[in-house]
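Before we start, here is the structure in question, set down as structure tokens.
Only one protein chain is missing from this complex, and each of the others stays in its spot.
For reference, chains read A and B in written order, and residue numbers begin at 1 within each chain.
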Amino acid sequence: MKTVTLDINGKAFCLDVPDGELLIETLRDRLGLLGTKYSCLEGDCGVCTVLADGKNVLSCLMLTVEAEGRKITTIEGLGQKDLHPIQQAFIDEGAVQCGFCTPGMILASKSLLDAHPSPTQDEVVHALDGNLCRCTGYVRIVNAVLSAARKMTKTP
Amino acid sequence: MKTTSPVGKSVPRIDARQKVAGEATYVFDLRLPGMLVGKMLRSPHAHARIVKIDTSKAEKLPGVRAVVTAEDTPKIKFGSNEFFFPYTVDQLPLEFEKVRYIGDEIAAVAAVDEETAQKALSLIDVHYEVLPAVFSSVEAMKPGAPAIHTAMNNIGVMMPTCFGDPDRALKESDYVREDVFYLQSAAHAALEPHVSIGQYELSTDRITLWSSTQAPFKIREAMAKTLKMQEADVRVIKLNVGGGFGGKLEMFPMDFCACLLSKKSGGLPVKMMCNREEVFSFTRRKHPMIYKLKSGVKKDGTVTAITGEVIADGGAYCSYGPTVIAAAIMRFMMVYKFKNIRLFGSRIYTNNPISGAIRGFGGVQSGFAIESHMDMLARGIGMDPVEFRLKNATDPNMTTVNKMILSSNGLKDCIRKAAEISGWKEKYGVKKETAPGVFRGIGIGIAADVMGSKMYKSHESAGSIIKVEEDGSVYLFTGAADTGQGSDTAMAQIAAHELGVAYERVRIKAADTEITPFDTGSFASRVTFISGNATKNAATDAKRQILEVVAQELKLDIQRLDIKDEQVVAREGGRALLSFDQAVILCYSFNYGRLIIGRGNYNPKTTPVDFRTGEGNISGSYGFEAQIAEVEVNTKTGQVKVLKMYDVHDIGYPINPASVHGQIEGSIVMGLGYTLYEDLKFKEGRVVNPLFSKYRIPRSTETIPIESVFIETNDPQGPFGAKGMGEASLLPTAAAIANAIHDAVGIQIKDLPITPQKILAALKDSENKK
Partner (left out) sequence: MPILKDFRYHAPVSVAEALALLRKSKKPLLLGGGTFVLNTLKKTAVYPTDVIGLRKIAPLCGIKDAAKEVTIGSMTTLAEVTSSSVVREHFASLAEAAACVATTPLRHMATIGGNLASRFFWVDLPSVLMALGAKVSWAGDKAKKTLSVEDFLSLKGPEAQGIVTEILLPKNGLTGAYFRHTQTMEVDLPIVAMAFAARRQADGVKDVRCIVNTTLSRPVRLTGVASYFETTKVGEWKADKAADVLRRDLEQGKLDDYRLHCLCADLESLIDKFKKA
């Protein structure tokens, strides 16, 4: 067991966790942050995506003890009452169907737009290559990210 | 935000806000007080007799609250196509005599945590007498093959279609072709795994089951049957579902066991979930098929006869077998005006995992075979494939040879439009080498969609209830099960539009068997059409109730009133008389005290299908589409790149254009995966690649430009002219690509998936032949 202090969505949590606990378990089972889900537990589906220091990573492949010292952002941290432009763009562009991939997709998009505010279509497509979606065929998801990028670069 | 008259507008999905905020609840997320972890004991053998099951050690393990076997059940079998095919009732929720595939369920445990439950499974002692197993449909049909059920030669389902005089027609043909097509198995790969939570109330003997499902009423029916309970005592609740695609269309033993374990553990809720490997290996898969065709055509392009045989590997139990076979041999009859047909479809039991419903049912397999064959016939008489389709395609207002009644039918318009937007004339048959060894080609495939298919019950009705509260809130109760395709949104739009109020006013409660009216579920592209009509009828009823009060109060004739844009208006002239809110307050006021409860139901006009011949009008209406694929084939590496897909779809009228396009795009990309690389592989009855790393499904990098166009035929039966859709765009994709490959490099691949190795081998073959 280790005592760790985690920075999740800007809040500090002091927890006692087993050494072998994965971040996805801590988020869902200890902190009740159910927006982050999982689908394969093997690093192939991207459903468990969170941001670590702004970059999209897979919470099913990160030990909670190694999340200490990093700023972790889950979908709840992006926006719940007031939506982030990326979240709004997903709604407006019809990029949400069953919604299971949606939190991970949105966070992966945030990671991209933070680093590349005006990405090309190709850059968006490659940035999302770790997030599976079975419903949409990705078309509207890519449109949503490009639309969010345009809106975000316009607003000062 | 007030969106009035929302039908036809791409309004935001009614559940999108919760989903983007991470607040949407799936059964995957649900926790209940005292919840136990349930786990399933599955057979490690493909075929074996169960000699003895000893659960005593498992029961004694500290932390185990319940262990169940078939002995805890009434041992009643169930089958998903039971109503019309009673002989397909072949599965027990827990087996006790025999196991028939690796994964067959025999016992389940509920424990305080996952580790204990897993340990308990290992303590259940099962003595098996291993039996010889058979894994190929062809081998399973041979005399002397191991008998899996009691069906002779392991033929679980046999369906013929016979019309006209095919033999004579073939003799009179100018060109005849005989080909065999091979279709591989595939997985639904919905992102939310199968998950069930069951809770048993001991004092009343009532069950509540939360399940990630497309068909809660179907589960209720099967649970009531297998537990010998009344349906009223089984409540099945659907929350948000992370995709279904046909893989969550029936009761699974885990639904059943979650409830049984709850009963045995003193009423504690029990959660059972499949991990990704288990979803791939033990839930459902696509029917692999061998599709043999011998068809003939006249010089003028008229197809004379279609004959052949379809052999499907059904796996260990029947599931939706009959529906799949029916689709495999009948779908094309909606598309083409064929007069002489003889096709035998058989579904063979094997000791492989269960083949079941998957988007398109057997239509994907038949789509590939028939649409490839059409191109081959066209080439045989030197006719352009687009012209060939136009020559043989069905028309509006006609009855097909098997008595399907087609009313609105935009198929020919779809074909012509697709040819136009893709530049077919300039591209087809023109050799185009874009880089050394890289050639471009274009190919077409066409298909039709049903809107439900009466193969499950005597009726296919859906019902809706709308209540309007005193403050003007509108609540819609519908049995329709949204699994992501957007039916909740469509229902809300239809309700709002018909009632005359803004879309944002509507709240929806769906798919809870205790609260919402009956609905058979999300499959066969039925929801917009059938549930949509029920919802429209409920809204019409609610509106009438409001207008009755207004008419009485204002001393006007109700026939002259309507509700539009949140106002009660005079039909003639459109003058606003009072607002919707005022009208509602009036209803609730002292003199009237009238609650507004609108009810609607809808049963599509269909006729039962005679499964001895394939004759019958299976759907209330039919949708149509044409798909054209542009590909590039690299003859050095064998890689096929799909450059663009054109899809022109007769959807009647789009309730929500973005949702309709979204379904089309999703289907096409799914079809792309199936055509080029998705392949669920088996060895001795075990899935060899039950992981996303080994069973690849399309990613963002595989996405392609898709031009999706609607043809609006305004169906006379559909709500606001809308037809159902959701599957059709998956049906012609493989053939469109295969046909495009032929246009590019002159080879017709007849077995899927189309891998680079197959391309290179076919090119080499074709070189040698020269």
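The criterion applied here is as follows: contacts are C-beta pairs under 8 Å (C-beta built on N, C-alpha and C of every residue); 3 or more make two chains touch, one makes a residue touch a chain.
Owing to the predicted nature of the structure, the values given are computational and were not obtained by experimental measurement.
Looking at the complete complex, one finds that the omitted chain is in touch with A, B.
For the chain left out of this panel, the touching residue among B:T399, B:T434, B:S473 or B:T701 is B:T701.
Per the touch definition above, the residue from A:D16, A:E66 or A:D114 contacting the chain not shown is A:E66.
The missing chain, though absent from the display, is touched by one residue of A:L15, A:L41, A:L83 or A:M152; that residue is A:L41.
Taking the whole complex into account, chain A touches the unshown chain at residues 2, 18-22, 24-25, 29, 41-43, 46, 49, 52, 55-58, 60-63, 65-66, 108, 111, 126-131. As for the chain not pictured, it touches chain B at residues 113-115, 636-638, 676-677, 693, 696, 698-699, 701-702, 755-757, 760.
Basically, only the chains that are shown with their structure count from here on.
Of all residues in chain A, those touching chain B in their complex are 33-37, 39-42, 44-45, 47, 74-76, 79-80, 83, 87-88, 90-94, 96-103, 106, 124-126, 128-129, 131-142. Of all the residues in chain B, the ones that touch chain A in their complex are 10, 12-13, 15-26, 28-29, 188-193, 240-243, 245, 275-276, 483-486, 658-659, 661-662, 665-670, 691-693, 697-701, 703, 706.
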